[in-house]
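Below is one structure, written out as structure tokens; comments come after it.
Missing here: one protein chain of the complex. Every other protein chain is in place.
Labels run A, B, C and D following the written order; every chain starts at residue 1.
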Amino acid sequence: MDQIIMFVSQLFNGLKIGSVYALVALGYTMVYGIIRLINFAHGDFIMVGAYVLMLTIPAIVAMGLPAWVAVIPAILVCVAVGVIVEKAAYKPVREKGNSMTALITAIAMSLLLENGSQAIFGADFQTVPTIFHLPSIAFGKLKLSGDTLLTIVIGLVIMVGLQLFVKFTKQGKAMRAVSEDKEAAVLMGVNVNSTIALTFAIGSGLAAVASLMYCAAYPQVSPMMGAMLGLKAFVAAVLGGIGSIPGAMIGGLAIGLIESLTKAYIGTVTGGLITSAFSDAIVFAILIIVLLVKPSGIMGKNEGEKV
Amino acid sequence: MSNDTQPILKAEHLGITFGGLKAVSDFNMTINKGELVGLIGPNGAGKTTVFNLLTGVYKPTEGDFWLDGEHMNGKKTYQVVRAGIARTFQNIRLFKQLTVEENVLVAFDESFSYHMGGAIFRTPGFWKQEHEMHEKAIDLLRIFNLEGLAATQAANLPYGQQRKLEIARALATGMKLLLLDEPAAGMNPTETEDLLHCINTIRDRFGIAILLIEHDMSLVMSVCQRIQVLDYGRTIASGTPEQIANNPQVISAYLGSDSNDDVDGDSTAKVEPEPSIAKTIQEEGAR
Amino acid sequence: SGGSMDDSSSSSAKASGDTITIGTVTTNSGTAAAYGEAEVKGFELAVSEINAKGGINGKKVKLESMDDKGDATEASNAYNKLVGDNNVLAVAGPTISATTAAVAPLADQSKLVTIAPAATSDSIETGNYLFRTCFKDSYQGEVAARFAAENLKVKKVAVLYGTGDPYSSGVGEAFAKAAEKLGLEVVDKESSSSADDTEYSAQLQKIQASGAELLYAPYYYSVAGPYIIPQARSVGFDGYVMGPDGYDGLKLTGDKAQYNKTYYTTHYSADDNTNSKVQDFIKSYKSKNNAEPNTFAALGYDTIYMIKQAIEKAGKNATREDVRNAVAGMTFDGVTGKFTMDKSGSPTKSVIVLEMKDGKPVYNTTVQPK
Amino acid sequence: MKKTMLSTTQSYVVCFLGILATFGIVMALCESGLADSYIKGIMMTACIAIIMTTSLNLTIGVLGQLTLGCCGFEAIGAYVAALASKYMVAAGIGVDPTARFLITTLIGGIVACVFGILIGIPALRLHGDYLAIITLGFGEIIRVIIQNLKVAGGMGLDKGAAGQALIGIERTANLYVVFWIMVVTVVVLFMFGRSRYGRAVKAIRDDEIAAGASGLNTTYLKVLVFAISAFFAGIAGGIFAQYIGSLNPTMAGWLNSINYVIMVVFGGMGSLTGSIVSAIGLTILPELLRAFADYRMLAYSVVLVLVMIFRPQGIFGSWEFSLPKLINRLLLRGNGKNDRAADKSDKAVNEPADATEKEAAR
Partner (left out) sequence: MLEIKDLCVSYGAIDAVKGISLKVDDGEIVSLIGANGAGKTTTLHTITGLVPAKSGSITYDGHDLLKTHANKIVTLGMAHVPEGRHVFTRMSVQENLEMGAFSLKDQSNLGKDLEMVFDYFPRLKERRRQLAGTLSGGEQQMVAMGRALMSHPKTILMDEPSMGLSPLLVKEIFDIIVTLRKSGITVLLVEQNAKMALSIADRAYVLETGKITMEGKASDLLHDEKVRKAYLGA
């Protein structure tokens, strides 16, 4: 019985971090889907959002509003940062360079944001006030945190919303068209630049939401917080099939679960040979295996070239 | 050398399915040495797919094929090429950033015998072979009047010359069977004629067999000894150009009713689309 | 020959001129930047105090600061740069054990005394030109185990540490070893990939299930505070939590009561009334930086004062070697305690144990060195 | 052929003289004491970076496949060489430090190469960003494994302690020796690039399907390139270990690998010259930026972004510097214009032989 409770709560641990990964992965997938760029700075957008939360929550609470309202200024700032990064750096490089230089620009942008915020806020860690005060739900001995459930629900709602948006709205179709063939999209009457900017805006807005959920679970900010989170989320996006919206969700949750379950059970399963310290390695190993079996990720469409 | 009675290519019951769609089924074909065979059929009939099967790009889901008696199923592309089947692509695929000569040299790769050590220490063997191959490449390019462009980057060639370079590159692999996928597409009749001349030259000079996919009937009818017609992945006819041109099934599926003109090569009277247009307009009106 | 990397060209350095230059190599960018930043604040506070009081031997003190990004190559380049600067008499730094390991052989080779404020790894001792201000991993782990056994009187302990981090794994392993020696039962040993993970619930749940009365989790304040302790409490672990000096400046989140029953070993205590230096340090740090100091700042602060004491002892025309000789075996009385340098360059110092009470670290006891 | 043009052999001699001259400068700097340990350290770091960058350029620039795991191989080379050196010291084998250095570095390279093959075979079935992420994953796995290996921590071998930096490695790397290893690396990569192998690899970059259809065993060639890159990364690691004297598993991490990718792209993909110059430049740049003190890395990232915006093809694009060509040009200037024509016709005939010829534009 205890074993089962333990297992279920491990699952929930996995879902908790997994749904944060999923939210971040959605942002990666949106941007990657349209301009085929691994936006390495995306993790740092989360960091920007988190700093905005840290700075605005006290004021918002003082105004008598719930703390999560701070997500609104966070979204505004992140969208601004995202669109500026796209217009100022990515666009010129995209027009003149190749995919590799675009990638390096993204990495450089990530470094810039990290070092820039260190210059502004200092390198030290700062805590974020409590965001949600949700009661946890108890099933007998099993206690599930309200935050976790909320994060999962928000992740699912955003995923479904995005999917519907991309499939059925005009702007969504424009995004898909631009992602496939920019010239043809122009001929259809699509404004490529504003479509890309919109995608960045959505992706960055999602980053702000992700930073809210992240800070609710892990209430601390620092200039480097986005780097590893961004990487994990990117791995999630690739695992799920980059470019695929449900894929990002599945990938994120899968990575969260893998992490949690390996940390909990790998030692026992391997008789102590492999310890929980290997969890990162195991996440990557599973990613590698999945990609070798299904090269475009779990939900990715096989883009085999027609000869 | 194989004995003379053995066909260069023998394909039996070849077939492939893409997620339920039978792109090619029960494909049979024999090509003898020095023969030039045409493969025609409506768009989407499966012609390119046949090429992809014969070159190992796709693995056949049924059937077998042999090159010069050697069973070729399941071989990787490069193994097929080394065994002696080379091809061109429907959408030109050159090594765009390499020069014209390098494009050909890449296909000569099998004829080189120096290894890493030779390359790194620049042994005399290295130089000898590089020079030899250079000569051979220029010789080959000469057939296509490309020798003057040897140092040009392939991407900068005009379309027609890119097509020719692709054929030259295929020839450089030293094949027994050459597969040409719509070599005349996008060419005007004058350029097509030039190409026709080239094809005849290489067949005579290299004594190889050629399988040609082409929609330009004037070209197909004038160079092919035999023609096989595909529709919906199945062979609907095969025979001499005359037989094909008069086959009612082929006419209705592929050539259209007034196709005989193409065969005659009478150019002035060739295109008279008016009757069928009238038909379409009537149908429009009826709706 | 000249191609060899092992030649020292400039041991001619002397405290000539009217300033004394102290070189620093710290981690000011990258993931460990927070620790280097705190050290630098400690350095700067000490230097400004020293200069306000007339400098060392009447000469003003200047810092020559280098960032190493937490990278061994950068650290060694930065260090070499200081070696080549004849004005540099001594070096404070590097910040983390990884960079200190790279610098250690260079210190010996170039005969430039180097005092690492907070590099705790056991293995980086050279017993020559490299010294440190903090106590080393094994010592701290041992003291913690002793405290757990003797003061907290627990029987079953569990350890959680990050294998990717020499500090975390060094202290963690030392604690486990010492605990076993003392007859404690180590009921669970868990690890994380790195010392800056955010999610430890899975491991903590197992620790909770193992029936441990005390969890020893050697991590930094930025991880133990917001992640490990709250997560431990939320999986229902209500035993003791113990940590090393990395806990100093613990970042608190949410309910302060969850930090009760948390103890850590460290160098100084704010309510240590016996040491006036502590109060002065905290006061002037606060007024200069408008924030509470942490261990890194305190150790950095002491490091500069150690160098000052050594140079003063070595005299007006001290060479680098003279300074080294003055540091070796020195007895120093600073914010982080009164201590003597042992043969291997590590201080023998008393350990202070603090206990968290409603979010505030409160003095519990002092463990004297054996 | 006109006498004013350099023949192939002469070109090689000229190149060799150029390298000797560079070495002479390095030696003069060191022996005269102009270069203190700081400058020497930077030269050493730059040599290591050149080996890493030029060999990575083979995969990224020439083969056109993005990998983010090069430091995994560097770390393998470094740890293997370090442990081998420790073993040799402990067992009393190979007394001469330089010989020991060479042997252990070579072992490091070979082991890294073996891993390169083992990883390359499955990984290279993927392309583009998928390959990037899978190689990044391998790098991270290598990092985690090293940090959990007892033999690879603390004093190493039997005195190992997982999670600790590997310390006390004999610092036997000699700048002169390393300089020549670097030269050999660059020369090997150059010769490889200007041979049938280089041609084939570039063909795969341009169109893998067409390369297969031209009879190239694309899988073999891709793994070969990967293995060569891994080998040299291992060599660089071996040098690094025996230069710095201590090792940390974080060196295998993706952030480090990305640093080298930046160097390759920064210099211009496919350009050896670019890789060399940017390896040197990006080794020195952070040092120069020390003047910015706390804003050093901020300034560094600003420089990166600006260069990418204003020169997205990298500093050198695909251009190659060539000493013989420079000399030819000077000779031609002296000899008037008619030689230009001769230059052209010579080129047409001597194209493959002219090893100094500019690489085909990207």
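Note that a contact is a pair of C-beta atoms (placed from the backbone, for glycine too) under 8 Å apart; a residue touches a chain by one contact, two chains touch by 3 or more.
Note that this is a predicted model, so its numbers are computed, not measured.
Trainee: Which shown chains does the chain we cannot see touch?
Mentor: A, B
Trainee: Of the residues B:187, B:208, B:224 or B:237, I need the one that contacts the missing chain.
Mentor: Touches the omitted chain: B:187.
Trainee: Which is it among B:14, B:224 or B:255 that touches the chain not included here?
Mentor: Considering the complete complex, B:255 is the one touching the chain left out.
Trainee: In the full complex, which bits of subunit A touch the chain not displayed? Write them out.
Mentor: Interface residues of subunit A facing the absent chain: 170, 173-174, 176-177, 180-181, 183-192, 301, 303, 306.
Trainee: Determine and list the subunit B residues touching the chain excluded from the picture.
Mentor: Answer for subunit B: residues 18, 40-45, 48, 90-91, 158-160, 182, 185-193, 215, 217-218, 253-256, 259, 262, 267, 270-273, 276-277, 280-281, 284, 287 touch the chain left out.
Keep this in mind: only the chains that are shown with their structure count from here on.
Trainee: Of all chains present, which has the mean Cα position farthest from that of subunit C?
Mentor: With centres defined by C-alpha atoms, farthest from subunit C sits B.
Trainee: Report, in whole Å, the distance between the mean C-alpha point of subunit B and the mean C-alpha point of subunit D.
Mentor: 42
Trainee: In whole angstrom, what separates the CA-based centres of subunit A and subunit D?
Mentor: It comes to 34 Å between the two C-alpha centres.
Trainee: Quick check on subunit D: which residues sit in contact with 2+ other chains?
Mentor: 144, 147-148, 209, 294, 297
Trainee: Quick one: which residues in subunit A touch 2 or more of the other chains?
Mentor: 115, 118, 227, 275, 277-278, 280-281, 307
Trainee: Which of the residues in subunit C come into contact with subunit D in the complex?
Mentor: On the subunit C side, the touching residues are 1-10, 28-30, 65-67, 69, 72-74, 76-78, 80-81, 83-84, 97-98, 101-102, 104-106, 110, 121, 123-124, 161-166, 168-170, 173, 193.
Trainee: Give every residue of subunit D touching subunit B within the complex, in rising order.
Mentor: Touch list, subunit D to subunit B: 8, 12, 187-188, 191-192, 194-197, 199-200, 202-203, 205-207, 209-218, 347-349, 351-353, 355, 360-362.
Trainee: Touching residues of subunit B toward subunit D in the complex: what are they?
Mentor: Against subunit D, subunit B makes touches at 55, 57, 76-78, 81-82, 86-87, 89, 93-99, 101-103, 105-107, 109-110, 112, 114, 116, 118-122, 126-127, 130-131, 133-134, 150-151, 153, 169-170, 172-173.
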